[in-house]
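Note that this complex is displayed minus one protein chain, with the remaining chains in position.
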Amino acid sequence: MPKKTRRLLGGIGLVCALALGATACGGSDDDGSSGKKVSAGDIQAALKKGGSITVWAWEPTLKQVVKDFEKEHPKVHVNLVNAGTNKDQYTALQNAIAAKKGVPDVAQIEYYALGQFSLTKSVTDLSGFGADKLSKTYSPGPWNSVKSGDKIYALPMDSGPMAMFYNKKVFDKYKVAVPTTWDEYVDAARKLHKADPKVYITSDTGDAGMTTSLLWQAGSRPYQVDGTNVKINFSDKGAATYTKTWQKLIDEKLLSPVTGWTDDWYKGLGNGDIATLNTGAWMPANFVSGVKNASGDWRVAPLPQWTKGDKATAENGGSSLALPSAGKNKELAYAFVEYANAGKGVQTRLKGGAFPATTADLQSDAFQNTEFPYFGGQKANKIFAESAANVGSGWSYLPYQVYANSIFNDSVGKAYVSNTPLAKGLKGWQDASVKYGKEQGFTVSE
Amino acid sequence: MTTLQQPAAVDRTARASLKRDRRSWTGWGFVGPFVAVFALVFLAPIAYSIYLSLFQDRLIGGNTFVGLDNYQQALQDDQFWSGVTRVGLFLAVQVPIMLGIALLVALALDSGRLYGKNFFRISIFLPYAVPAVVATLMWAFMYGTRFGLVGDINDAFGVSLPDPLSPDLVLASIGNIVTWEFVGYNMLIFYAALRVIPHSLYEAAEIDGAGQLRVITAIKLPAIRGALVIATIFSIIGSFQLFNEPSILKPLAPNAITTDYTPNYYTYTLSFNGQQHNYSATVAIVMGLITMVVAYVVQLRGMRKGA
């Protein structure tokens, strides 16, 4: 019988080889589209000719943009697919690129994740499509995020200059002053929690996006990327500033142990248990839809400063639309991306509650004077726009930030649930990121 | 379902009839479709994984043949072994509890001493019909110390229960969810096996004047040993592949559940977050071998015991 088993297995092996041969032996040939020169005339011709493109995005405002775009160009059909939210979609995109099948023509990619795709030339360089002329169109934060040297890998869709959202009702009730520096923030945290043990200044259980953004604001630049040379170091002065303050909040148990975006978190934002939220300017739409019952309670203030009188801020979140190299209809795809992110689509998306990356909109009176009924009529965009103008320069993410963020809580998370100091947690994250980088063939220094 | 008993008996009955049956390839006609689909969805990916495990694909530098390097790395990988230890602990504690409860309920149902037997049987089986995704979401809501059931109990009784999702307790909390999902399923398997025990055996026991406990240990348990062993083996495989519950709880307990929490979660992280398909395949194969060895040992011992 063993002989027969072997024969059976041999047969199966053959089947596999037949089924898999192509995949297993497939080489890489994903180039050939970068640096392509496409004139505005070519794009117009493509729009006239018509066709169909697939867009992978989870941004809700794009639905209306697609409708308008199709109305304007009746021969073009846009197939908008929500292929998952952030990480899920990147996984799907990586899988599709690996399989060389089912790759969309346009994909939403967050700024922190773009490096992973541009490094492997999985997304098209758009400079030849006319994107090189758009440098003045976007505010510097988002623009620098999509650019690498003279190559432009995506067009910015929105941005997330940071601000502090705070529950005014809670601060008024306990007569605590709204903090303008992080030292005051710690003080306010103590006062609020003392006044009512259920109230926390904010909730934090370790979030890679927020930690990197606050490091960014504190002047830390832990990642230096030059092609395949990467430097990772979390021990600069900025990082020390951040860990010193945040360690206080952790040690004195001043942070609510509720994880962001969960049901409990929404409840906490609504009932006053969570008093502030430091995040990107895209947040108001989420407040309106997710925390309806606290309408009128919340206000917006500039992000607390590390040094009194400063105006430093950072970006948190924000995404772009890119053209995967393996996508087909490049001209149409670019036409859509330009329409959505630089053309008429921008206004549509602003109406839907998105926050712009375009300078003209950020500076327009209509935008800055918009009153937010949710924030008691406050003209919150003024604060956001000012934040957008003061984003610290020189920040970059790792070319494998998606992976690095996914393992953030393995090391830094220990600081939130045990006696591990935050700085040590960050060192652990650094080590894991260095290890992965080396495994992937990067030249990594610390 | 009536006859979930010794596979041993199966072989013998089958063999007896087969001696007379010379059309030896006819059987393949019947089992062939299963085997063909099985080869496509299980064996081919496994073969492909073995192939993949011999290579290393880097973001920079591309794909290279590395022989058994990945296996060497896996054997020395602390992240992998900590996950193995964790599911080992889970297996040692959760599986006996779950199967124990299932067995006790099955025996209680079979004893005929319960009021409302059918209601019990159906209700206890119900959780099995709940998708793991939904089950985990439900329990996660209930575990909430602020707004969940735990929070309600704390408020109502003025106590302060520990957070079920804290690093110390989260494994037990996962065990609870898995137990909840599968107690009824295993109960039903045991119950069905108990129902087909020939009554003549009980009569013999009665004549001997054996008590309830003696009937259980001397007749019922040996009679359903086959069902016990197969349930244990499927539970072992399930424990070693623990993934759905921790991954759905992860957003709620990001620091208690690490990305290498279980071997299966680790392979997921490697493959889906890190694009390290080759190493992920290696870890999966090593884990598959470990699972088979453990299942094999359990089967040997289970069959020897009381035989």
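For reference, chains read A and B in written order, and residue numbers begin at 1 within each chain.
As a convention for this text, contacts are C-beta pairs under 8 Å (C-beta built on N, C-alpha and C of every residue); 3 or more make two chains touch, one makes a residue touch a chain.
Throughout what follows, contacts and distances are computed from a predicted model.
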Remark   = Looking only at "Binding-protein dependent transport protein", "Glycine--tRNA ligase beta subunit", "Cytochrome bc1 complex Rieske iron-sulfur subunit" or "NADH-quinone oxidoreductase subunit K", the name UniProt gives the absent chain is "Binding-protein dependent transport protein"
Task = Determine which one of B:Leu75, B:Val134 or B:Ala172 touches the chain that has been left out.
result = B:Val134
Query = Of the residues in chain A, which ones touch the absent chain?
reply = 1-2, 4-9, 13, 19-20, 22-23, 56, 58-61, 81-86, 88, 92, 95-96, 98-99, 101-102, 158, 160, 261, 263, 266-267, 270-271, 280, 282-283, 285-286, 289-290, 292-293, 317, 352-354
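What we mean here is this: only the chains that are shown with their structure count from here on.
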Note = Chain-centre distance (mean CA atoms) for chain A and chain B, in whole Å, is 38
Key: chain A residues within the chain B interface of the complex   = 12-13, 15-16, 19-20, 23-24, 28, 87, 91, 94, 116, 119-120, 205-206, 228, 257-259, 261-264, 267-268, 273, 399-400, 402-403, 406-407, 409-410, 413-414, 416-418, 436, 439-442
Chain B to chain A touching residues, read off their complex = 39-40, 43-44, 47-48, 51, 58-62, 141, 144, 146-148, 163, 166-167, 251-256, 258-260, 269, 272-276
